[in-house]
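Below is a slice of the complex: some chains, not all, each in place.
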Amino acid sequence: MIPVTEGKHVARIVCFGEILIRLSAPGRELMLQTPRLESHVGGAEANVAVSLARLGHEARAVSVLPDNALAHGALGELRRWGVDTRHVAFGAGRMGLYFLTPGAGQRPADVLYDRAHSAFALAAPEAIDWGAALAGADWLHVSGVTPAVSVNGAGAALRAMKAARAAGVKVSCDANFRARLWAARGGDPKPVLDALFAEADLAFAEARDIALVAGERAESSEAAAQIAFARYPHLQRIAHTERKVISADHHELSGVSVTRAGAARTRAHAVAGIVDRIGGGDAFAAGLLHGLVSGADEQAMLDFAVAAACLKHYIPGDFNLATADDVAFYLSNSGSDVRR
Amino acid sequence: MIPVTEGKHVARIVCFGEILIRLSAPGRELMLQTPRLESHVGGAEANVAVSLARLGHEARAVSVLPDNALAHGALGELRRWGVDTRHVAFGAGRMGLYFLTPGAGQRPADVLYDRAHSAFALAAPEAIDWGAALAGADWLHVSGVTPAVSVNGAGAALRAMKAARAAGVKVSCDANFRARLWAARGGDPKPVLDALFAEADLAFAEARDIALVAGERAESSEAAAQIAFARYPHLQRIAHTERKVISADHHELSGVSVTRAGAARTRAHAVAGIVDRIGGGDAFAAGLLHGLVSGADEQAMLDFAVAAACLKHYIPGDFNLATADDVAFYLSNSGSDVRR
Amino acid sequence: MIPVTEGKHVARIVCFGEILIRLSAPGRELMLQTPRLESHVGGAEANVAVSLARLGHEARAVSVLPDNALAHGALGELRRWGVDTRHVAFGAGRMGLYFLTPGAGQRPADVLYDRAHSAFALAAPEAIDWGAALAGADWLHVSGVTPAVSVNGAGAALRAMKAARAAGVKVSCDANFRARLWAARGGDPKPVLDALFAEADLAFAEARDIALVAGERAESSEAAAQIAFARYPHLQRIAHTERKVISADHHELSGVSVTRAGAARTRAHAVAGIVDRIGGGDAFAAGLLHGLVSGADEQAMLDFAVAAACLKHYIPGDFNLATADDVAFYLSNSGSDVRR
């Protein structure tokens, strides 16, 4: 297991992407079934930033937002959980929103994106001062959502990754392929994502993601990883979760990690009585980055990352608020349901 | 599966019965454990009307209500979901209420009826202008709750069914036998329900319901149906769900439909993580009527009806708000827990 | 006072404009101070439609909305209060939103519009079948918000008014000038609004609105009205409220109505303990239309309209849910604070 020593292994990790506000129907209600809505702050990369801050790291969120009450509310929420928001830029456009109807049993959750024309989507790639934003950083984390948002987004993501590489900052990229965003945006995702993967040291990607960017299908995660390693010389590690859905409330989750040296897998974790499923993948990414910067061995790192992803399902909202101690307790717990 | 083509197969269906307001304890609380209550609108036939409107049909609710804020609130809720309320009559008496303490685990739900002396129970059978209410209708739907409410109710239900038959409107009747209502009302249910079944083209009834009205017990749904077909010449189809209760949160549900030509059955559907169990039978009835008017084949119609009933369990309140698209997704879903 | 006789004076009034969802901070909180939001449905013309339906008229809302859960939720809310939504068209684009931080004391309310790129703003003027939408109508009501939303909106509003005039349907137009919407949209409002006023039989407009469209300033409402009457031959009546703000919770409200024959004014009504100030002007417009179609005399009509506007301030949400009986009670009440 990852040794959790307070104050050690603190990394500086910069997470670049769109910050969103989620508006969800409360309880198990349908959207607008009653007039009440609950807000949460999310966005794949912001979720990673919060997870990392909760795991003890210095996480910075970098983004472009409108200068209005919604955006400042979102930034306040990130600061609350310990994320540094001083490198967020402001620009013209809306606050990106999404409306979530949480699922129940065999009724799936439903997501209605309302993020078109956001300040992030409209921002020029030059909106961010990457010299300042990356100062002193160990890692930059981006995801495939950003290029899917707009052509500007694609430019911004690539610019960020190149700036990081130039500055000796390692780069992780979560494929996070969203067909519906690409359909709305137009354009061919392949060359765009291919260029991004070329800059990554670590990719969160399944075999189908590799097939999309590399144009070559593989039967297994391991085979897909070899394709990617051959194509992207900087790439050192590919990881992802495998999820089996029994109902909206009950999943099974496991993790896979492949390096040029070999592969690791975790056992399948039963995830029953799910509270909030959004952000599980981001919790995994943050957990793996935590392990990497902590110098954990491959299996411990992967176990930690999957455990973090599992715990996320029991926490309302998009953020994984579990601490390293919570994850360690989860991994070692043998039957306690109350800590007192 | 039932082909869902927008604008096609739109039927006009009239649902006659008492509209109720449910007052429930929130969360998993006991009644009045805290001072907050949540209101929903219900009543077996209103539930069917809302389901049908959500499935794309022109549903009319016909009832008698007091002319007060509670009744107008209930009517507004029906209109909200697309039900035509213009044929509701107003009369002296109370608004029918029921208090629900939802169950949890092995603690069963508890229903406290407070519907005695309601405007519906007191209304004369002539309170409704059936010429207007049935104008242009394809189906009339009634249930055994109405005659159980009062002698006037029994007269009103029979009058409605005879008016429909005279006007060439098909008639469905849900047995919905409620021993406690009959005990409170007094009188022998057998001849009353027998007269109702005699007017029905379609009956929602289990073998024990048939035994009650026909005075003859059968071992199976099929055998019971044959008894009913012999006794009621107008009757063409009998259908019902079978429910196995594992806990208040976990059931198994399947459906049976018998015509003079043969029987159909569905597989058992696991219904775990139940949100609200009230109205499942009404969702089934509406689903079957939807299939009938859509010209679906017997098995597709029954699968659709049971799927609709299952989905109801994941929606708060008495109404099944699932659309035809939701039901189709449920029937074809192979592991997706978020639609985005 | 306007004689309220049930079933009499029922007019068919078509209200055309954008339907919005309001998301407000609960209680007296600032936006996102806590994560909870409350939703309401609004939009100037929808507000008028609901008021008219509550006053007993057949109100139709005509609009263009996206075909998603938010829009259907909004339509359901209009139906709930008795508005006919069958002539709403669906098109590409977002649901128009606005975020409201209600004021308190000397802290003013704050509105953050998020309605750019809405389906309504993007819709071609031909999106509505005005032949069907106006069938049988007595009045068409539009407002200056619609041309301010987009060039398409301007075209749609003018097209609607011309279609009404051609069909012998009277037209009312509420100036509702919104400098910030015009600033965002671009273009000169003067010729656009001037063309609209030219089609109106009744205008809700203050002297400053007349000055804007007619290019001529007047000292008083009466003088402004004479300018307008001279310029717009169809115009028969101009009316508006006068509001004095003591605090966010305490206003004074009066009404003015000018015809070619003369002017009427009401006393100043104290409006203390305000619950929700949004929609007061729309409640006034609906009250005046109610009086007009009811054949009330000028003073009674205006008193009724101002009373309706006052009552709106005591009702949460954008809609005035007061009935004609509520307004009559308000006007005649001499000290009762509980009706029982």
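Think of it as A, B and C in the order they're written, each chain with its own count starting at 1.
In the analysis below, a contact is a pair of C-beta atoms (placed from the backbone, for glycine too) under 8 Å apart; a residue touches a chain by one contact, two chains touch by 3 or more.
The model shown is predicted, which means the values in this text are computed figures rather than measured ones.
Visitor: One sequence, 3 chains in place: how many copies belong to the entire complex?
Guide: Every protein chain is the same sequence, and the full complex holds 6 of them.
We adopt the following convention: only the chains that are shown with their structure count from here on.
Visitor: Is it true that over half of the residue numbers where chain B touches chain C are used by both copies, so same, or is it different?
Guide: Mostly the same residues form this interface, as more than half of the numbers used are common to both chains.
Visitor: Indicate the whole-number Å distance between the mean C-alpha point of chain A and the mean C-alpha point of chain C.
Guide: 45
Visitor: List the centre-to-centre spacing of chain B and chain C in whole Å, with centres computed as mean CA coordinates.
Guide: Each chain reduced to its C-alpha mean, chain B and chain C end up 40 Å apart.
Visitor: Considering chain B alone, which of its residues make contact with at least two other chains?
Guide: none
Visitor: With touch defined as at the start, can you tell me which chain C residues reach chain A in the complex?
Guide: 23, 30-32, 35-40, 68-70, 73-74, 76-77, 94-95, 97, 99, 101, 110, 112, 114, 116-117
Visitor: Quick one: which bits of chain B touch chain A in the complex? Just the residue numbers, please.
Guide: Its residues touching chain A are 269, 271-275, 310-311, 313-317, 321-322, 326, 329-330, 333, 335-340.
Visitor: Within the complex, which stretch of chain B touches chain C?
Guide: Its residues touching chain C are 76-77, 79-82.
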